[in-house]
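All protein chains but one are shown at their positions in the complex.
Order of writing sets the labels: A and B. Residues in every chain begin at 1.
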Amino acid sequence: MSSVNKPGGNYLPVIIHSGIAYVSGQLPRRGEDLLYAGKVGANVDIAAAQEAAALCADLCISAVNHATGGEDRIVQVLQLVGYIASAPGFTQQSQVMNGASDRLIERLGDRGRHTRTSVGVAELPRGAPVELSMIAAVRS
Amino acid sequence: MSSVNKPGGNYLPVIIHSGIAYVSGQLPRRGEDLLYAGKVGANVDIAAAQEAAALCADLCISAVNHATGGEDRIVQVLQLVGYIASAPGFTQQSQVMNGASDRLIERLGDRGRHTRTSVGVAELPRGAPVELSMIAAVRS
Partner (left out) sequence: MSSVNKPGGNYLPVIIHSGIAYVSGQLPRRGEDLLYAGKVGANVDIAAAQEAAALCADLCISAVNHATGGEDRIVQVLQLVGYIASAPGFTQQSQVMNGASDRLIERLGDRGRHTRTSVGVAELPRGAPVELSMIAAVRS
């Protein structure tokens, strides 16, 4: 859970400014390997999508930890935006995102509680079923 | 307009940090009842979608008011992101979002003026036609 994935383009995984960490959209991958692919409600079921969302949450935490130079400097997760690649008619994006939310709270306790927006999108980079971005307050 | 909807998952409706309120994505519902459902440009017309967007804007304000513990502590709405569940070929997301923007300005005056991003998405939770997230500056 401590690996930090290299960005898939010309950008940074995290920027910290005035105690706020902005985290780039995380796909469910380990290094270059995308661990989940497809559309939720078609070839990816809710349980697998929740695992993918939880992995994205882990990667958000890892990215912040790496950027702050130490474990456990997240003061409060503030905002989570979850994009779910959705088959036509799939409307359980919230259930999928509970996989990410539960993981954040399991790992960070009350500091992991957050606001959240879940949307169903047409396509995600590399065919991922879930992408997650985060804003969090951190201490230096 | 003063009700606050319970989140549809394991997250908080609002978090306030350093004078900034982050508001979770709001669906056009009253309590557990989704008041609008479907795709804009198919079974939801622009007028109904504007009403749905205005309701989401009301819910964003209510959520902030509830979190601050008092009416009227919004200093400035900063960012509105509107997701419009769109039928193929529907490209009038901005008109739909004017329903939300007009409502914010009607209720908050200049403090309700905001930046905005409107996008058309494939699917939204529970089949909602509109989802709205907000960031606002608040005083304690």
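Miscellaneous remarks
What we mean here is this: contacts are C-beta pairs under 8 Å (C-beta built on N, C-alpha and C of every residue); 3 or more make two chains touch, one makes a residue touch a chain.
Just so it is clear, the structure is predicted and the values come from calculations on it, not from any experiment.
Within the entire complex, the positions of chain A that touch the omitted partner chain are 7-15, 17-18, 22-25, 81, 83, 85, 121-127, 131, 133, 135.
Of the residues in chain B, those that touch the hidden partner chain are 19, 76, 78-81, 86, 88-95, 97-98, 101-102, 105, 113-122, 135, 137.
As a convention for this text, only the chains that are shown with their structure count from here on.
For the pair chain A and chain B, the distance between mean C-alpha positions equals 22 Å.
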